[in-house]
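Please see the structure below; I have some questions.
Heads up, one of the protein chains got dropped from this complex, but the rest are sitting where they should.
Chain nomenclature is as follows: A and B, assigned in order of appearance, with residue numbering initiated at 1 for each chain independently.
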Amino acid sequence: MTTKLTRSLIYWALLSPLMVVILFPFGVMFVTAVRPREELFVYPPTWGFSEFRWENFSEMWVKTNFGGALLNSLYVSVAATVVALVLSIPAAYAMSRYRFAGKGAYRTFLLMTQMMSPIVLVLGLFRLMMSLGLVNDLNSLVLTYAAFNMAFTIWMLQSYFNSIPRDLEEAAWMDGASHLTSLVRIFLPLAVPAMVVTAIFTFINSWNEFVLALTMMRSSEDFTLPVQIYAQVAGRYQVEWHHVMAATVLATVPVAIMFSWLQRYLIRGMALGAVK
Amino acid sequence: MSSVTIRGVKKKYGAMAVLHGIDLEIRDREFVVLVGPSGCGKSTLLRMIAGLESISSGDILIGDRVVNDVPAKARDIAMVFQNYALYPHMSVYENMSFSLRLKRMAKEMIDRKVREAAEILNLSTYLERSPRQLSGGQRQRVAMGRALVRDAQVFLFDEPLSNLDAKLRVVMRTEIKALHQRLQTTSVYVTHDQIEAMTMADRIVVMNAGKIEQIGTPLELYDTPANLFVADFIGSPSMNFLRGTLEPGAVVLADGSRVPVETTGRGAAGQKVVFGIRPEHLSLSSDGTGLAAEVEVVEPTGANIQVYARVAGMPLCAVFTERHDFRPGQTIHLAWPGRNAHLFDAASGQRL
């Protein structure tokens, strides 16, 4: 047992510099978010502050239109997740259960789309949305996020679907179930955990996206959270850093908690599908 | 209950043929076992009867209805899968009643049938458990129960015992056989284990490389195997084969020793043949005559002794129920009753 203890100590010692650097921005965020405005720019700079100013959060909420951006982000992320999943579930099912002509080509196509980043296509996308009249319309983000996430969701779902034994469905057919019945009563209930995990990752991806939101949303009432926060910082002579950090805390912490809870599924999913 | 007829059935995956034309008549109430090495097409054939694989050509009939284009759900067949395929999100009760609920049978009726089946299978106290709380043997029983409640025309079994340990396998083997004697449902059972086939079947179908090698009752296959493949596959330890040349009254081995055998009406002199004798049919000749064999390894199992020896450079195994104190290197002389000797053509492998 002592060997495990020594090993643990050595490992923690090795990891600690990295952990300090990882946790540093979180410290900065909290400490800034709760300090009084007057203490932002003191010399010499210091971590200490005189009191917890929780009102920063409520002030920030009103002044930066946080609520509006929050609703926009929620709408875009939820809708994009729903669209991506509705389109991905049948595709992943087909990939997992059928042989069909062009399957290999489709697989390659998915890999390619997964690699295509929005930034390279951003000009073309902007012109496309322009011609569709969707600039300044949150639905443009819904469509693009869904499209860019689909390769990942199909892949993730497929690798989980593969782990659901095919003979369960066959047993249901033998029991007199139609394909649809076996899908609804046997397959889908078993696939729910996979779908939930995939949905949450898609949600987080959409929630965090910046470039497309910055490009497509030209008026401030349509901003999503990352753009809204960026707008508080960029090109301003005076930045209200305590508000910015308060907003970052609110936008980040729930997602970080959700992610921490789910990261082991991601590791498993990638081990099952994306990498192998 | 119903007969199953298979007429000239072939299966191809693209250019690769898996079944080369199977003809088989399974009678009403019969228990037929399809047996063969892995890859011989036995599971494919079973899945074609079930409706889980399409038929490339030929016909499959259940009763007198051609079911080629009838989907699995409408064939009224129950199947027990190798990995049981229990629905993990349903309780034992829900697993067993699933098919009846799909048929919208009345609640009380379902309840009666499930409890009846559970009674037969000793599952009554487990009905509310979920499959993952059960042992392997219990899961196996639930899979059977799911088939049992159906009153299906035909039962199909796809290597149902292969995931159980050796002891439980023997117990379940007997249970399935007893169940069939009681219910008399036409059954098709796939296995690669010849002992399972021998102990359970009314008739055995030995398959190899997509073809049927022989169909017969267990004792027919044991006593008169149609060819070398069947002779080798049925029986444990396997039949001994000695290659040689046929002469009147004997097979002459490579070293010139003569194995006496009845040759009238069996091949021509000078023909290359294979002489076959089962290990358990060999005995020590009391007078020092008979086939000389050099002992290499002796394996006592308690109930009997298995002796591995060499005859004219060829391996040979003998099983004795009485105890002997053989030593490696020792020469023993073996005899056998003439009716137990088998003779096969070396080129075609067919029985002579």
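By definition in this document, a contact is a pair of C-beta atoms (placed from the backbone, for glycine too) under 8 Å apart; a residue touches a chain by one contact, two chains touch by 3 or more.
By our rule, contacts and distances are computed from a predicted model.
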{"item": "Missing subunit (named according to UniProt) among the choices \"Sugar ABC transporter permease\", \"Protein-methionine-sulfoxide reductase catalytic subunit MsrP\", \"Transcriptional regulator\" or \"Cytochrome c oxidase subunit 1\"", "value": "\"Sugar ABC transporter permease\""}
{"item": "Neighbouring shown chains of the undisplayed chain, as defined at the top", "value": "A"}
{"item": "Contact partner of the left-out chain, one of A:V34, A:I154 or A:I186", "value": "A:I154"}
{"item": "Residue in contact with the excluded chain [from A:V78, A:I164 or A:V255]", "value": "A:V255"}
{"item": "Of A:L23, A:V62 or A:V184, the one touching the omitted chain in the full complex", "value": "A:L23"}
{"item": "Subunit A residues touching the omitted chain (full complex)", "value": "4-5, 7-8, 11-12, 14-15, 18-19, 21-29, 31-32, 40-47, 83, 87-88, 90-91, 93-95, 98, 100, 103, 106, 108-109, 111-113, 115-117, 119-128, 130, 143-144, 146-148, 150-151, 154, 204, 207-211, 215, 226-227, 229-230, 233-234, 241, 244-245, 248, 251-252, 255-256, 258-260, 263-264, 266-267, 270-271, 275-276"}
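Going forward, only the chains that are shown with their structure count from here on.
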{"item": "Distance between the centres, which are taken as Cα means, of subunit B and subunit A, whole angstrom", "value": "55"}
{"item": "Residues of subunit B touching subunit A in the complex", "value": "50-52, 71-74, 77-79, 81-83, 85, 87-89, 98-99, 102-103, 146, 150"}
{"item": "Subunit B-facing residues of subunit A, complex", "value": "165, 167-168, 170-178, 181, 186, 189-190"}
